[in-house]
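One protein chain omitted, others in place.
Labels run A, B and C following the written order; every chain starts at residue 1.
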Amino acid sequence: MRFHLTSEQVAIQDAVRGTLSECWGMEQLHRFADGEADFDPASWKALMALGVGGLALPEADGGAGLGLLDAALVCEVAGAAAAPGPLIGQIVGAIAVAACANSATRELLTAIASGERVVTLALDGDLVQSAHAADYYLADDGAGGLHLIEAGDGVTIESVTATDRSRPVSRVSFGTVEAHPLFTAGDPMVQRLRDAALVLIAADALGGAQHCTDLSVEYAKTREQFGQPIGKFQGLKHQLAQMALEVEPARALVWYAAYAWDAGLPDATRAAAMAKAHLCEIYTRTTRAAIAAHGGIGYTWEYGLNYWFRRSVQNRAWLGSPAQHRARAAKLAGW
Amino acid sequence: MRFHLTSEQVAIQDAVRGTLSECWGMEQLHRFADGEADFDPASWKALMALGVGGLALPEADGGAGLGLLDAALVCEVAGAAAAPGPLIGQIVGAIAVAACANSATRELLTAIASGERVVTLALDGDLVQSAHAADYYLADDGAGGLHLIEAGDGVTIESVTATDRSRPVSRVSFGTVEAHPLFTAGDPMVQRLRDAALVLIAADALGGAQHCTDLSVEYAKTREQFGQPIGKFQGLKHQLAQMALEVEPARALVWYAAYAWDAGLPDATRAAAMAKAHLCEIYTRTTRAAIAAHGGIGYTWEYGLNYWFRRSVQNRAWLGSPAQHRARAAKLAGW
Amino acid sequence: MDLSYGEAAEAFRKDVRGFVESHWQPGERRGAELKEFVRAFRRAAIDRGYLYRSIPKQYGGSEQPADVIRAQVIREEFGRARAPMEVGGNGVNMTVPTLLEQGTEEQKELFIRKTIEGDYIWGQGYSEPGSGSDLASVRTKGELSPDGSKWIINGQKIWTSQGMQATHMFMLVRTEPDAPKHDGITYLLLDLNQPGITRRPIRQMTGEEGAHTFCEFFFDNAETPVGWQVGERGKGWYVSRTTLKHERASIGSADGLGSQFKKLVDLAKEMSRLDDPLVRDRLAEIEGRVLSHRYSSFRLFSCAAAGEDPGAVQLMMKLLLTEIGHEIALLAQDLIGDQGLIEPEGAGGRGPRGPRGPNKWLDQIMGSLGNSIAGGASNIQRNIIAERGLGLPRDGSV
Partner (left out) sequence: MDLSYGEAAEAFRKDVRGFVESHWQPGERRGAELKEFVRAFRRAAIDRGYLYRSIPKQYGGSEQPADVIRAQVIREEFGRARAPMEVGGNGVNMTVPTLLEQGTEEQKELFIRKTIEGDYIWGQGYSEPGSGSDLASVRTKGELSPDGSKWIINGQKIWTSQGMQATHMFMLVRTEPDAPKHDGITYLLLDLNQPGITRRPIRQMTGEEGAHTFCEFFFDNAETPVGWQVGERGKGWYVSRTTLKHERASIGSADGLGSQFKKLVDLAKEMSRLDDPLVRDRLAEIEGRVLSHRYSSFRLFSCAAAGEDPGAVQLMMKLLLTEIGHEIALLAQDLIGDQGLIEPEGAGGRGPRGPRGPNKWLDQIMGSLGNSIAGGASNIQRNIIAERGLGLPRDGSV
């Protein structure tokens, strides 16, 4: 019986954290947020060099032979750093391609697992992360089937000012395009891939909420008011405790959802819905609480908290709102 | 323009408060709570001697010529004292009888306005306050009409252990009974009387929530822990401020609902639903918060806070839950 | 109770309406021409006693007896016709009342008329990077020039609203470094148009950064004449506490909240969510607090009109408004859904922007967090309610 992280898993998180701390600090975040690009090659290469693209692939497919849990741990760290790039799309895309039967399509796997080719999600709606940079779009055909659409002719991209500055979206529409059919409607992999995406979004939210809590706690320890650190005032102290009380226990909810997916447990789909709904609620509340806990400085652009708030806005809406997933969870429970 | 209490209205509340403080302290409450009676003649006589039964009746009908607002102010004080007896039924009953056309029925008015005859509500469901003591039951016939049913033959009363010890209910069913028809289905008075009851329940909740807040504040000032009054700890301090922040602004919501009823404003029915829903939510939260703020002693029977908690349980369920009234309010707004 | 203003007030309303109808005819005027027309309109309104009612005639006010009902009627009628009211801002709301109570004759002459006519725009110089809610922890230094003729100011101020347009500033500077915290502060007026002062807009999380945002000010040997010191040297903290009297009570904020809530309902309709039981329930729940705020402001207004003390409820209005703002933000965010992923026209930052549709609610969703500006302001409010409202013991944080 084992339900906490192994030293290897801790090491993976440390490696990703270390890499991002080198190439993705507040300075890069600020520059990227005000730039035109929707993709940051440097941090992407650095992340992919760690093999996170193929983390969840069987070794036979050139992957690390690990699971969605390990991928979720990576997404958690990426969420904490507000890392750019379609990381979730890449991981889910790699799983999709590895699982598909078409050998021609499977030939793309190496380039995708290595991150050399970029995959982004184009499910439910027309807003797509890193649309300009993507080589492939993992898209639904509206009839329940999944396809891997190649960038280029037939793909129209309209730039917009994205609320989430760390993972900017564009409006994408598909005309006549080069597409690799992956799974037809009804294929269980379609649901499994959606579940995987939900789990990874929840993991990103977990990391972001944890980061906002940590920042607030650190600030409360150093910031002085009325002759003492504000963290000594019980009012704020209890608000910070409440933030931690939301985030820390929810960590195991994400772990379970990923574990259930890896183990193919019967409640995997429901666990994914629960994790997505619950963590995105927490992310919204935590970013708001963090800004309030900081006071004025938290409301400034420079301080940067707003990037996580904006990220929480995308996570919450992405692939369905918390209320929608709670409704799904209720249905799946047979209520 | 006037939207706060007149000195006369303050005087009415003081008079009721003074009377109840003499005849309805914790000692009487404890005795009543463990007794078999569902009615306390002494406090009832004392209250009625103040003329609260006919407060909202025209002077022509031997009333005080005041309005539902003044009746609500009385119910607020009664709620704060957890006063026994079907006060709300009496006030609404008097209004009903005064408004009905049947002269034979109207002859009962003097005895009802004076409180000599006791009226209780038997609307929506079979649980009735002070059922044993009541002389009349203001009952709906299930088809939308209202009747004043006389106690006696045909009225079956089954005693139960009521959760609300200050206004114990019994199970009542009506067979072939003496009944004075009051209003037929569709008569606007039917809705108006229900609205009046909702406003008075909200007022009772307001008084109860205020009382629980006051008790908690007083306790926090005197109770010492870790060498200082617990009210000096910001954690508790902010919880108490939050309680007050819920209760005090809601006072004007009750005032408006009563005022709208008296003035016959078009939004009177909606205002009554809003007040009932909102104040009963607050009452529930405040009684729970008060018990938590007190710690152990608040959880004891002796301390008595539980009588207000139990009263909040009845207020919340009585004539429809907050969610039901919010749904009505939404409908009435044309949403 | 009675929510009508009474016959006298309605008669007065007729006069006001008549005046506005006959005088507020801007027609096609634009730019300088319009500006002059507004100026003239305000002068006429002052002559009628409709504006600046608490300001003596000699300083350009209309010097009327305090009457919140009349003041409210004036606000309503001017608002109805979208006619210009008092210029507002820190100048009229803070500088002028402070000068009227504590200024020298010279200062009143010098500043009040120019301020109410809109020539002088005042920034507030209280907050500093280190201070937050602890306003008395002023570090900006004020030293007398050798000849004792002027104050030399060095330091930094922050969170100055309208900072980019401000022509003047009223500020707290530490002049007695060795005196106890609250007793070493002096209240100064300052002309912002001088070397030694640099201002920088503070970009907010909304991306907003233009003329109307907050500013930071840096003072490097800025100067102001000793004659521009208000109140005694070292007593500036108490000068700054000068509370605002005279017709402050208004139903304004409640009207604003009410129309915001109406817009929220419209949003639910626009997003076809108004038939969702969860949305209906949350709307009704929020409206319970919106109406509590509205009727409580009626109550405050009524007490003010009668010259009675409304009690603790007046301490709760700000926090209540803040909390309702959060609830509205959370529901609005769920209502706009995907649309919230694109910023509305006008939001700060880069590139082409999305159309200003339902996503314009992002301004409120983020803006509702701005209420906590100045360090845990809501916790300060809770302390104020607990200590001044409920009489709980002080814990030294306010």
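What to note about this one:
Please note the rule applied: contacts are C-beta pairs under 8 Å (C-beta built on N, C-alpha and C of every residue); 3 or more make two chains touch, one makes a residue touch a chain.
Note that the structure is predicted; figures quoted are calculated from it, not measured.
Looking at A:43, A:90 or A:234, the residue that reaches the missing chain in the full complex is A:234. Touching the missing chain, out of B:35, B:144 or B:186, is residue B:35.
Residues 276-278, 281 of subunit C touch the missing chain (whole complex, contact as defined above). Although one chain is hidden here, its contacts on subunit B can still be listed: residues 33-36, 125, 127, 159-165, 169, 223-226, 230, 233, 235-236, 239, 284, 288, 291-293, 295-296, 298-302, 305-306, 309, 313-314, 316-317, 321, 323.
Contact between subunit A and the unshown chain involves residues 1-4, 69, 217, 220-221, 228-229, 231-234, 237-238, 240-242, 244-245, 248-253, 255-256, 259, 262, 274, 277-278, 281, 323, 326-327, 329-330, 333, 335.
One rule holds for everything that comes next: only the chains that are shown with their structure count from here on.
Note on chain placement: the centre of subunit A and the centre of subunit B lie 52 Å apart, centres being C-alpha means.
Inter-chain centre distance (subunit B to subunit C, centres taken as mean C-alpha positions): 41 Å.
Residue positions 233-234, 237-238 of subunit B each touch two or more of the other chains. Looking at subunit C, one finds that residues 379, 382-383, 395, 397 touch two or more other chains.
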